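Mind looking over this structure? Questions follow.
Every protein chain of the complex appears in place save one, which is left out.
Presenting subunit A:
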Amino acid sequence: MATFSAITSVIFAPSLEPSFSNNVIAERTSNLKMAIGGWRKNSFPSLKTNRFCVSCSAKPETVQKVCEIVRRQLALPAETELTSESKFSALGADSLDTVEIVMSLEEEFGIGVEEENSQNITTVQEAADLIEKLVEKKAA
C-alpha cells in the first residue's frame, strides 16, 4: 500500500495544483492522501528528508502520543487542529521547542535521537515514524 502511494505521488506531482489535488483526494484512500499531501509540500525530495519512506506506517497510538506531547510543548489551544501532517513550524514551534519536543519524545518512548535525525523531524508523522524505527531497533 505504501509502495503504491509513493509511486503514485511521483506520477501526480508535476501536475499538482492545490485545487486539483483536493478533487483527487476526495476519490482516493487516506494513504494516498498522505502521500500526495507530503509530496505537495516539498516539490522535490530534499537532501534531508525522505518522502518515499516505504516503511512508514506508524501506529495510530504513536501518532496520538506525539500529538499530545506537541500540544503540551507548544501550549496549543484546544481548538487548534493537530494532525499527523501538522508541521511544527506552522504550529509556532521554534528551534528550542523542537529540541524540547524531541527530548520529551525520547523520555516518553525510551529512545535516543541522533542530532542529524532530529533535524529531519518537522511533522508529527515524521516524529512518529522515527520513533517506531528506533523502538524497533532497540527491541531487536
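Everything that follows uses one rule, which is that a residue touches a chain if its C-beta (ideal position, glycine included) is under 8 Å from a C-beta of that chain, and two chains touch if they have at least 3 such contacts; residues count from 1.
Definition applied: contacts and distances are computed from a predicted model.
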Protein name, per the UniProt record, of whichever chain is missing from view ("18S rRNA (guanine-N(7))-methyltransferase", "ACPS domain-containing protein", "Glycosyltransferases" or "60S ribosomal protein L36a-like"): "ACPS domain-containing protein"
Of A:Lys59, A:Lys87 or A:Lys138, the one touching the omitted chain in the full complex: A:Lys87
Residues from subunit A at the interface with the omitted partner, ascending: 47-48, 72-73, 76, 80-81, 87, 90-92, 94-96, 99-100, 103-104, 106, 115-116, 118-119
